[in-house]
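Heads up, one of the protein chains got dropped from this complex, but the rest are sitting where they should.
Read from first to last, the chains carry the letters A and B; within each, the first residue is number 1.
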Amino acid sequence: MTLVEPKADSPRVAHARTPDVDIATTRPGTPGGKFMRQFWIALDASANLAPGRAKPIRIMSEDYTLYRGASGRAQVIAQRCPHRGAMMHLGWVEDDDIRCVYHGWKYDCSGQCIEQPAEEAGYKRKVKIATYPTREHMGLIFAFFGEGEPPPWPPYPESAGEGIIDPWPVYHVPCNYLQCFENSMDEVHVAFTHAPGGSHAKLSQDLPIISAEEKDWGILRFGKRASGKVRHTLHYAPNIVRVIVPPLAGMDGVGGWPEITFSFTPVDDENCLWVLTSKAPVTGKAAEIFRAKRAELDRKRAEAPPVLDVVHDLWSGELHYADVRHPDLAVVQDIAVQAGQGPIEDRKREFLGRSDAAIILWRRILTRELRLIAEGKPAKRWTTPPADVVPIVGI
Amino acid sequence: MTLVEPKADSPRVAHARTPDVDIATTRPGTPGGKFMRQFWIALDASANLAPGRAKPIRIMSEDYTLYRGASGRAQVIAQRCPHRGAMMHLGWVEDDDIRCVYHGWKYDCSGQCIEQPAEEAGYKRKVKIATYPTREHMGLIFAFFGEGEPPPWPPYPESAGEGIIDPWPVYHVPCNYLQCFENSMDEVHVAFTHAPGGSHAKLSQDLPIISAEEKDWGILRFGKRASGKVRHTLHYAPNIVRVIVPPLAGMDGVGGWPEITFSFTPVDDENCLWVLTSKAPVTGKAAEIFRAKRAELDRKRAEAPPVLDVVHDLWSGELHYADVRHPDLAVVQDIAVQAGQGPIEDRKREFLGRSDAAIILWRRILTRELRLIAEGKPAKRWTTPPADVVPIVGI
Partner (left out) sequence: MTLVEPKADSPRVAHARTPDVDIATTRPGTPGGKFMRQFWIALDASANLAPGRAKPIRIMSEDYTLYRGASGRAQVIAQRCPHRGAMMHLGWVEDDDIRCVYHGWKYDCSGQCIEQPAEEAGYKRKVKIATYPTREHMGLIFAFFGEGEPPPWPPYPESAGEGIIDPWPVYHVPCNYLQCFENSMDEVHVAFTHAPGGSHAKLSQDLPIISAEEKDWGILRFGKRASGKVRHTLHYAPNIVRVIVPPLAGMDGVGGWPEITFSFTPVDDENCLWVLTSKAPVTGKAAEIFRAKRAELDRKRAEAPPVLDVVHDLWSGELHYADVRHPDLAVVQDIAVQAGQGPIEDRKREFLGRSDAAIILWRRILTRELRLIAEGKPAKRWTTPPADVVPIVGI
């Protein structure tokens, strides 16, 4: 247990461990950017990209185009046409190729330019657009933005047993990804942040003692209750939590406690996406009931005010925390609190305690890895998470 | 009389007295920031903070939390919880204490941490949150952000005689506070800026000759009319005007000419709040009529477009100055003109005249004080304004 105790007479002084590397940035070329680019990164829900469509994405401070060919294949390519910089997503998907809106230059999904209507015949073979390995798993789209070969596929195992794969909406969150990943290691917060609305009431009955261990694939975290029961939660490097959680408000009574894998994907250093998928252990009639309830929740979401509007009303003080009513109540609460720490939390001002043990461990690992990367030394070789280490409810 | 005359052949050259200190900034650590932090600063109207509520405030480029305990006590504390930086205003006010929304850490109104549900028992006595002296006067909340003891209380006297204390709405104004304070010293503007709508018609009948004297508490300004009558207006250091003004449009015929004290409170260097209270010399039946009329005005305000929306339409040229209709017409006019000088007015480009005498005096005082502060020398010891120097209508 790491406990960093401040002196009582200097309450404004910084006491948290201050790493000498920037552990929050993922900009290209930085140690943090290189660290993150070792892994498959979740981008979007598969259902958000129909065949024949293209869209712009921004990941780790870089812009790209994501499109799905007629065959169903999803592909990440550069944001702009190499010719004169037009946005590729404005163009036309043709079979599994994509054509630029500006002068009709066409690229296949390897990036090779295959048509240039107004140019001489020999020119097109000299032009390529950058492409990035792109695959799908459990209803999510992933890409690899690093050098060389991507890591083994899939990035994490699907849990055993029958059930429904149920990806969530993708949420845009206006803060650095790391404070969201850290929050996922912070089991105590649910008793307070999620007190209004009560979806996490069972988790709050007694506060856990937190401990954590480094693994080849991330960290395994334990929350020990007064009852003696221990909850196990998996934090996969570099930005994923796999955990069993109580049903969302709106899904009470159906689907049991789902297992979710939750990626905190950097958009840039001050914004991230929450890209989640879940597996609900239901089949047959129970699965039908689950799907109907989920459809009802989605209808309520569509009618509700945008999550970030509610968050901004909370931040300004217009709306009182206890007064929020929203079908995505827990999400509103989490974003208000986590992004409320600031676009990039000032970790130098913290007073950490024993409940922050897993956060402290992950920061230490991240600091160690980023230092090695900064110094050009061999860093840890992370492995793909094994199927036999699974989350445990433990309550 | 200070008159700075430009040469006719160089109209774009700067002629105003250019101080070598930044007289507009109030950022912490700057001479201007230290100067301002000697005084009680008006924050908000008391009526805007119900018992049990907390809200975020930003004053002189720093963020804080303002809450009112169950006992009715208002208290300014730090913006964020020392533990992990959550916004304190999202939490719960419990009696006169406040509990953080993230992990339930609780602070009393002296700032001492008194509960940490998931931490070891000995830790809480080592944690304090910063607090700031906070008091209320004439329907407004004030706090002191400086070092050491705050100045005597109250920051200014209530005028003698019976009447109604009538705080105004708080206006957010998108410019530096100093150009608003300077405008309060600029009696000539009312004849032009407030010509449309006519609420200040009486003040415009003949243009005054302005003069001003430094006092222990600020400056006393005189506006001498052709009639021989002299208007007296009090400018309390560092940012308050006390003046008798004609009734607002919408309050015509009730309450007589109210005495207002008007604080120009910096939010940051490019934004300020107008925090006003007034005393209308009415009692009994006249007071009832006053209150009914005020309630009617407030209803009209609630139905009108937001003041800043109208201002932006004026700035863009969408709306013509003469065409504005608004229950807060004079406020719209003042904000359009003053904030229209720019977020921080470029004082180096001015051509000042004799009507700017009070502005010139205050800039000279401010420059002198800020230089002394910058050099670490003893600066003026300002006194609390006496009750027997009062504004005079003089028209």
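Definition applied: contacts are C-beta pairs under 8 Å (C-beta built on N, C-alpha and C of every residue); 3 or more make two chains touch, one makes a residue touch a chain.
Worth saying up front: this structure is predicted, and the values here are computed from it rather than measured.
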item	value
Chain not shown: contacting residue from A:R84, A:R325 or A:K348	A:R84
Of A:A24, A:I59 or A:C100, the residue in touch with the unshown chain	A:C100
Of A:P56, A:G72, A:P306 or A:P386, the one touching the omitted chain in the full complex	A:P56
Touch criterion as defined above, residue of B:V188, B:V254 or B:A280 at the omitted chain	B:V188
Those residues of chain B which, in the complete complex, touch the missing chain	3, 5-8, 11-12, 186, 188-189, 191-193, 207-208, 314-317, 320-322, 336-337, 340-342, 345-346, 349-356
Interface with the unshown chain - residue positions in chain A	53-56, 80, 82-87, 89-92, 99-104, 111, 116-120, 123, 125-130
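Criterion: only the chains that are shown with their structure count from here on.
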item	value
Rotation angle superposing chain A onto its copy chain B by C-alpha atoms, nearest 5 degrees	120
Distance between the centres, which are taken as Cα means, of chain B and chain A, whole angstrom	45
